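To start, the structure under review is shown below, and the notes come after it.
Complex shown without one protein chain; remaining protein chains in place.
Let's look at chain A:
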Amino acid sequence: MDVNDITFSYDRRIDRLHQVNAQIQPGKITTIIGPNGCGKSTLLHVMSNNAVPRLGQVILDGKTIAQYKPKELARKLAVVHQQNEAPTDLTIEKLVSFGRLPHRTLFSSLQAEDEQAIEWALDCTNLHEKRFSTLDQLSGGEQQRVWIAMALAQRTPILFLDEPTTYLDMYYQLEIMELIDRLNKEHQLTIVMVLHDINQAIRYSHHLIAMKAGAIIASGVPDDMITHDLIRDIYGVEVLVRHDAEAGLHLIPIGVGL
């Protein structure tokens, strides 16, 4: 997937993204980082055709994503949004089956292939035992897994996640990150996500894109890219950059830079 010269604005006056260029490598985990309001979620929206750029285009398999029919795009690319809503009395199985929409017509019933995809999605997210539960019976972490399962049921090669760990406690955050890691390793999914926690981003990504004020200011392999100066530049935070055998590269924030 190629992002070419994207300029985007919500109101046609202030550009939220300025000539953004990026390449998403297939089969890798790419994470977009940056401070609040830097345009990282906006970029993800543009890349998933939820927002139409003023200039530039996003090209997927030789076609701009605007040229795709909605269902056609939904067979290539699934998105887990930051906030989700659904009637709380629907069963998990039913919600996950919604992910089969791009593979069905309005009147067709669930085919064997659909059932398999649903089972697979429930397997990956470890939700088999919860299939007859309803959304309000699940914890926050489990609910997030339901949304991921719904996206997985689309059986797309590409999965986008917008801040999948926000609002979750440490256990569920790691659980989601490990799930994403597994999906990438075992099922070769191309993953693009937005994360706030830089240490998680460093640890689980093959490729980082750092944004500030609507532009990409650095991108590359975490180990090469993350420096004390870069973090101070994008977040305005002083950090110690540590590298040790057990934890790998990690950052310890020590204060707000002045």
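A few points about this structure:
By definition in this document, a contact is a pair of C-beta atoms (placed from the backbone, for glycine too) under 8 Å apart; a residue touches a chain by one contact, two chains touch by 3 or more; residues count from 1.
Here, contacts and distances are computed from a predicted model.
When the unshown chain is looked up in UniProt, the name that turns up among "Probable heme-iron transport system permease protein IsdF", "Phenylalanine--tRNA ligase alpha subunit", "3-oxoacyl-[acyl-carrier protein] reductase" or "Hydrogenase maturation protein HypD" is "Probable heme-iron transport system permease protein IsdF". Checked against the full complex, the one of A:33, A:79 or A:226 touching the unshown chain is A:79.
The missing chain, though absent from the display, is touched by one residue of A:57, A:91, A:166 or A:219; that residue is A:91. In the full complex, chain A touches the omitted chain through residues 45, 48-50, 69-75, 77-79, 81, 83-87, 89-91, 94, 98-99, 101-102, 106-107, 129-130, 132-133, 137, 147, 150-151, 154, 171, 174-175, 178.
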